[in-house]
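Single-structure report; data block below.
Missing here is one protein chain; the remaining ones are kept as they sit in the complex.
We call the chains A and B, going by the order they appear; numbering starts again at 1 in every chain.
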Amino acid sequence: MTMRTDTASGPSLEALYGEVQHFYARHMQLLDSGAAEEWARGFTEDGAFWAPTLPEPARGRAVLAGGVRKTAAELAEAGETHRHLISMLSVTPEEDGSLRVRSYAQVIATAKGGEPRLYRMCVCDDVLVRDGGELLISERRVTRDDMP
Amino acid sequence: MTMRTDTASGPSLEALYGEVQHFYARHMQLLDSGAAEEWARGFTEDGAFWAPTLPEPARGRAVLAGGVRKTAAELAEAGETHRHLISMLSVTPEEDGSLRVRSYAQVIATAKGGEPRLYRMCVCDDVLVRDGGELLISERRVTRDDMP
Partner (left out) sequence: MTMRTDTASGPSLEALYGEVQHFYARHMQLLDSGAAEEWARGFTEDGAFWAPTLPEPARGRAVLAGGVRKTAAELAEAGETHRHLISMLSVTPEEDGSLRVRSYAQVIATAKGGEPRLYRMCVCDDVLVRDGGELLISERRVTRDDMP
């Protein structure tokens, strides 16, 4: 309700825009540094993540953090760094106070001693909600441009 | 006139910055999804687009939309997705109330089953004007880093 009031007018939506961008910057820096639990706290308790390689969505912070820990260990083993660059965010406030956010996600992979390469090009469709002033992801749907 | 007042001071320019970024995010998402007419409505009625491969500027929404429809059909035929990532926007308010916006544009191409690749690196010089509260592009000049 508070959010609807906040974002009913253009300027307030635009003020919100920086906040949403900032949220993604911190969220993805946590992911790329392997801070699995802190990254997972960017989701609601029962947050759901649909990824193109998963048969069903990953659900809940513990499951989400577990996936990131596994990937971080594999990358460390391989001596590779991944960076998630979120850009071109479009933000749509919904009636219920949530925000739909569509963005582009480049994943850039760099091996020690190697050239960086553009590993994935994705579109990320999130639903963000407010919890005690903070933005949290309740749903994330990722699609990859290389997959049908 | 209204805009000059809005942007005469630093903080207002910065508030405007999010709005301009958001404009580009939505504009380029329309382009990449092949929504030709909606994309073209981001230009003024007589908006002009100078591209390095065109002998003269494309002018007017109908012409602009036609170009996008053609490209979208070719990409669909080739099974390829293009993403336009606009970044590093510098925004300069002009005396007449318009905004000069210089940005970098990465174009990323991905074939189904293939690796994404950085297809083009461009600089985009736009003039934005207000029409009934909305931002519209009156002029766009694109240069490519690979062309002399």
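Here, a residue touches a chain if its C-beta (ideal position, glycine included) is under 8 Å from a C-beta of that chain, and two chains touch if they have at least 3 such contacts.
Source: prediction; values computed, not measured.
Undergrad: In the whole complex, not just what's shown, which of B:Arg59, B:Arg120 or B:Arg141 touches the removed chain?
TA: Answering carefully, the residue with contact to the hidden chain is B:Arg120.
Undergrad: Which one, B:Pro55, B:Gly113, B:Gly132 or B:Pro148, makes contact with the chain that was left out?
TA: B:Pro148
Undergrad: Determine which one of A:Leu13, A:Ile86 or A:Leu99 touches the chain that has been left out.
TA: A:Ile86
Undergrad: Please output the residues of chain A touching the missing chain, sorted low to high.
TA: 15-16, 18-19, 21-22, 24-26, 28-29, 81, 83-87, 108, 110-118, 133
Undergrad: Since one chain has been left out of the picture, which residues of chain B touch it in the full complex?
TA: Within chain B, the residues that touch the unshown chain are 10-11, 13-15, 17-18, 21, 87-91, 102-104, 106, 117-121, 145-148.
The working rule: only the chains that are shown with their structure count from here on.
Undergrad: List the centre-to-centre spacing of chain A and chain B in whole Å, with centres computed as mean CA coordinates.
TA: 25
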